[in-house]
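This report refers to the structure that appears directly beneath it.
Excluded from the complex is one protein chain; the other protein chains are retained at their positions.
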Amino acid sequence: MLSVTGVSKHFPGVRALSEVDFTARAGEVHALVGENGAGKSTLIKVLTGVYQPDAGEVVHNGSPVRFTTPLQAQQAGISTIYQEVNLVPLMSVARNLLLGREPRGRLGLIDFRRMHREADEALRGLGIRVDVRRPLRELGVGAQQMVALARAVAIDARVVIMDEPTSSLEPREVRTLFDVIAMLRERGIAVVYVSHRMDELYEICDAVTVLRDGRVVHTGRLADLERLRLVSLMLGREIGEVRSEGLTKFTGSHRSAAEPVLRAEGLTVRHRLRDVSLSIRPGEVVGLGGLLGSGRSETAKAVAGALPTDSGRVSVGGVPVRTGSTPAAIRAGISLLPEDRKAEGISPGLSVRENIALAALPGLSRFGLVDNARVDRVVDTFVKRLRIKSAGPHQKVGELSGGNQQKVLLARWLALNPKVLLLDEPTRGIDVGAKAEVQALIDELADDGLAVLLISSDTEELIEGSDRIIVLKDGAVVDELTGDDVTEDALMRAIAAEPAATETPGSARD
Amino acid sequence: MTDLTLTRGTVDRERLLRLLQEYGVYAGVVVLLLFNFAFTSNFVSTENFRTQAVQVAPVLVVALGMALAIGTEGVDLAVGSVMALSTSLLSLYLGYGPWMATLMAVAGGIAIGLANGTLIAFLGVQPIVATLALMVAGRGLALVLLPQLEDVRDPGMASLGSGDVLGVPYLVLIAAALALLVAFVVRRTTFGRQLLAIGDSRPAARLAGLPVRRVLIVVYACSGALAAVAGVLATARLTASDPTSLGNLMELSAITAVVVGGTPLSGGRVRIGGTVAGAVLIQLLTTTLIKHDLAPSWTQMAQAVVIVAAVYAARERGKR
Partner (left out) sequence: MKSAAVHEDADQDGAPGRGERFSALAQQHGALVTLVVAMVAASLSFDTFLTGDNLENMALSSAFLAVVALGMTFVIVTGGIDLSVGSLFALGGVLAAWGSQYGTVVALLLPLAVCGLIGVVNGLLIARSGLAPFIVTLAAMLGARGILLAITDEGSRTYLVDKDSFFATLGQGSLLGIGVPIWITVVLFVLGAVVLRRTRFGQYVYAVGGNEDAAALMGAPVAGTKIAVYALSGLCAGLAGALNAAWLVSGVTILGSGMELEAISAVVIGGTLLSGGFGFVSGALVGVLLLKVIQNVINQIGSLDSAYQQVVSGVFLAVVVVAQTWLGRRRRVL
């Protein structure tokens, strides 16, 4: 049993946690819910020894403890699985699994045969079969996450904390994960489950604690809490509001012109995309549906020139665009908001101003010299329009919250006045408030005549935001949902359908 | 309420540390100057200032190029060899006049820079290794072209090396002008801003459509060109071309100047003012130690300590 009482933690200028009480009980799966910035990460880091609380105490098995390093927490039986797989990609699965606990033989040297056997057994115990000798990076992300889980469980943990564990998993891997969690529960292990995904929470969790602005606003059994009430607690808004507007901020369908502005035909990338074609009309929001690995991000990247294609054509307004070249796509009016905002989106050390102006810089310069007055005007316009909250345009983007970073990125692309906007998971990992703002903005942009491609693993968001949905599976288009067919059920069915059944002519063309 | 004051206290300390790391190098220069004013005989004389400034000039020019490379999260270890190559080329082409010779020398530097840039930008080789390879090959090439020391007997070169305008040596003027130029490029040109973005987060820069490869190649070409210019300046001052020893360990001095001056090795920020101060600081340090009869051994050890102190003060305050 692990708990914190009266814990507070602050950083310069930010009160991350205020007098938080939280308890993870043995044999219980406890959901930890809240927007980003609500304090979930901070709480977890306090529980696992990454941070020390400024006030309050951490209690483990009845006695107060003070973990000064994550290793100490781990040795005390507290294990954490993170959103990003925290293993060593270049090393083999077995070596990753048993790092620090390698079985040793004569002379204290590692017995590799035994190590491979033990690793294999540990993974089979969770229903996973992989070649443990292969480097970890050769596995898909889902399998890698399973290895991380196996490692956590094998270390004889009594408390397992999972931070957004399913964000990179396929449904069948999620099932495996839930089976493992059930097993952990039976073994009397306490599980802390942090997630945005309500379906999962309601399926697997027993208790729930909701954080908002660093405080606990609710704690209790999850079964006693209605979904809408949960959302309203997180948002701090009234239930009536939420219900009438649906769970997302999207208003429904948009009016769009007749002729498509973007046409992509026959996009093929070895092992990733097979003859993917799509088109988007100005003012239309086209959603890309499908499982992880179905090729959604790859499609967006291919259209935006960030992924070189083996074959295929892209044209904007009838004019062909050279594939495989980001500058060419940008010149043609295509903008891509990438999935991984931290690694591929923002320049964290540069200011808000620099980030927003980054892509548009050549256009804001004369003879190679930057026209600062114009840059200031553009930046100002977008900060206002997107309501970007920062200590000023010169603050480093790395210091902003996820939601504001996303807005800065959006501003960067909008500053180019694009004709086509490709959004890959635009509201992932940002708090509910900012999420709503971004969704409303997408609606606005479509109404203004922009052609939008929307990729979202939040099914509700995808359904409510898109006018049409193109369904991808294993890198190929398998179906297209229009009009009344744009529902969750239809989407699920399209994804689950057997290949032969969906092979209807004209199903993927516009 | 106590919480608030605690917060403010932490913020103040952070701010102080940041000021220290930004302006520490200037403070260091001032301290050394004052020390020398007080304790070193004959320090305050036009003659001495002239000598000091002239000695700093080549290092500074090299450091300017190094700063650009470091700004992209790279490094240019070949600069010393470029200096050697440029002096060889200079001697070889002196027969065509000093201007032609200088042009060839700079062309050589640009060529090495382009080679570096191609390896790094197009072939994906890490900057340390790429420039290391060119460093080794470059000096070899310099020695192949000019196996032994040769005197430089050219009136144009001589006046470059010892002449002045209103008391300020040509060498110093050129170095200063180049520093201003590079600072301008970094702050006000698209190229400069893009350079910083590339150093800050390369994948982000790529996806934002920045011409990453083009910028990198130009950066290393510039570094090569500047190192070659430094080679010409040094040759003019020495009135001799010595490819064996010219530029030896220059890359270390240049990196020291840049790092001590506050430009982080992780890229994304370039402080030209700091680089200038850093070059001056090293020069002053060496001179101070020499003028007080401290052996070269102490100079080296002192340099080591200064480098560590500077980087220590400049590290990211990540731990809370």
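Order of writing sets the labels: A and B. Residues in every chain begin at 1.
What we mean here is this: a residue touches a chain if its C-beta (ideal position, glycine included) is under 8 Å from a C-beta of that chain, and two chains touch if they have at least 3 such contacts.
From a predicted model like this one, the values you see are computed outputs, not experimental measurements.
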Who does the absent chain touch among those shown? A, B
Given A:R104, A:R322 or A:H394, the one touching the chain that is not displayed: A:R104
Taking the full complex into account, find the residue in A:R66, A:R113 or A:R129 that is in contact with the omitted chain. A:R129
Touching the hidden chain in the full complex, which residues of subunit A are there? Just list them. 70-71, 74-75, 80, 82, 85-91, 95-96, 99-100, 102, 104, 108-110, 127-131, 134, 137-140, 142-143, 146, 151, 172-173, 175-176, 179, 182-183, 271
Which residue numbers on subunit B touch the omitted chain? 75, 119, 123-126, 128-130, 132-144, 147, 252, 255-256, 259, 265, 295-305, 307-308, 311-312, 315-316, 318
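By our rule, only the chains that are shown with their structure count from here on.
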Distance from the CA centroid of subunit A to that of subunit B, rounded to the nearest Å? 43
Provide the residue numbers of subunit A that touch subunit B in the complex, in ascending order. 8, 10-13, 15, 51, 54, 306, 326-327, 329-330, 336, 338, 343-350, 354, 357-359, 361-362, 365, 368-370, 412
The answer for subunit B against subunit A in the complex is residues 3, 6-7, 10-11, 14, 188-191, 193-194, 196-197, 200-201, 203-211, 268-269, 320
